[in-house]
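Questions regarding the structure given below will be posed in turn.
A single protein chain has been removed from this complex, and every other one stays in its place.
Take a look at chain A:
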Amino acid sequence: MNYVKKLVFVILCTLLLAACAEKDNSNASNTGDKSTTDSGTASSKNELVIAVNENFISMDPHNTGDTNSSSVQETMLEGLLGFNADGQIIKVLADDYSISEDALVYTFKLKEGVTFHDGEQFNAEAVKVNIERIMNDESLRLYSRGFSLISDVEILGDYEIKVTLKEPYGPMITRFGVAKMISPKMIKENSADIPKKPVGTGPYKFVEWVQGDHLTIENFDGYWDGGERVAKITYKPVPENGSRVAMLKAGDAQVIYPVPAQNIDELSNSKDVEVNKVPSTIAHYVSLNTYKKPLDDIKVRQAFNYAVDKDAYLKVVNAGLGLPLDSIIPSKTVYYKQQKMYEHNIEKAKELLAEAGYPDGFDIEIWGNTNSDTMKGMQFIQQQLGQIGVKVEIKSMEEGTLSDEIYGAQTPDDAKLQMWYVSWSAYASDITNATKPLFHSVSFPPNGANTAYYHNTEADQLMDEANSISDVDRQAELYEKLQEIVYQDTPWIFLGVDEVVYGVRSNVSGVLVNPTGGLDVKNAKVE
């Protein structure tokens, strides 16, 4: 029986190690100040659990590219400016601001009586420390754009500051909305901790972050704007759609975002849950390489747009959600102007193809990533264009490989890309980034995302002028003209604008999603 005793010993060791799991978890925090991990079911009226679809990457507001991370940052940190529910610019820590006519000088009058979570005062000096951090710290690669154009930051008074740019930069005002203020004490003494546990002026302050499992914040009593909200919020990354929905149904989460399309009906019918939809700034399209045959002929591009049924696209690919893309930018973007859409007309499409010299159609490739929604979309396009004799071969590639293939082409002649099924999104207030990287001739890959290789001198001039002035009426004029010109040139198959869908338990109020897909819980309450 000797070996049996040894086996039993091994089994007991295994059990012991497995049981250590419980002890380990109570000390599992790697970044928080506290060591408690009560992140379980929020049964009290003062707690909220929010399940999102992806992990958070960083809590540094000066170096973040993903919406999930910035949603959480926005509960704890505020900028001089911010965004309202429609994604338009509003004043937050700035009481007032002005931009010089040449769009080079930005002057801000700051709010008084605002304190950071660590007791530091918010004032012009604090703002200067923040701006200089973004300008000078080379590791902040994601937000140096714009701030790298600053030539001078001048303190005009305790609560007044002036920022001068070397050259005009249209999106700068959005940058001031996105760049949140961090405590100057933290920047000077403890900047390595900023990505893990930031200190800001927001209504919530950081509690703890267990990577991959949860992030907890709690109400900040000294918040300058007062107001009532839930006392504690725990965010959990739950990538599996079914699991997220299960959490909402079981009450393990009170908010989930996004709600997968196939579960919308089921959740809408449940009395404990509400499902809300918001138009986003995410535009879906197929870019058409206008530099090479056969897509260099506008008739071919127009034929494609007549052949693809945009309503069917929304029904089939987007589960009935979303709105048709009826300009070169989504409707929530500032200065948007609706254009006359291409109606679904197969005969007209065939006619145009024949006029262009392709009465029997031709073969062409469409590229996209391996996401199941992208596959669905590409198959839809393949089927639609098949009706006019165009045989589309689908080439789906993993994201990194796809990026290499597209941005590896150093010149338009090198480009093998013909059609790319893709989406683009920019802040609703940032029309520059919704247009220039896609339609300006300086933005050909590898320098930008103008994968249609669209080159129109007039369009370039309109964008250049709009980016160099601050007069909003003139900007509106220029951008409206730009939309008309580009839409008529048809460098894309214009598809749709996503609606973002989030689910909330019926006893929760004050939770919003803005058009960029950011979750706003500043006024969240649980009854």
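Keep in mind that, in the parts below, a contact is a pair of C-beta atoms (placed from the backbone, for glycine too) under 8 Å apart; a residue touches a chain by one contact, two chains touch by 3 or more; residues count from 1.
Criterion: contacts and distances are computed from a predicted model.
Asks: I want to check something: the complex is missing a chain, and I'd like its UniProt protein name from "diguanylate cyclase", "Glutathione transport system permease protein GsiC", "NADH dehydrogenase" or "Lipoprotein".
Replies: "Glutathione transport system permease protein GsiC"
Asks: Any idea which of A:320, A:386 or A:446 touches the chain not displayed?
Replies: A:446
Asks: Looking beyond the chains shown, say which of A:138, A:347, A:360 or A:413 touches the absent one.
Replies: A:138
Asks: Touch as defined at the start, partner being the missing chain; which of A:246, A:261, A:341 or A:354 qualifies?
Replies: That would be A:246, which touches the missing chain.
Asks: Spell out the interface residues on chain A facing the chain that's missing from view.
Replies: Given the touch definition above, chain A has residues 1, 3-4, 6, 11, 14-15, 17-22, 24-26, 28, 30, 37, 39-41, 51, 55, 57-58, 60, 63, 65, 138-139, 141-142, 144-145, 195-196, 210-214, 236-240, 242-243, 246-247, 249-250, 252, 398-401, 403-405, 407, 424, 426, 433, 437, 443, 446-449 touching the missing chain.
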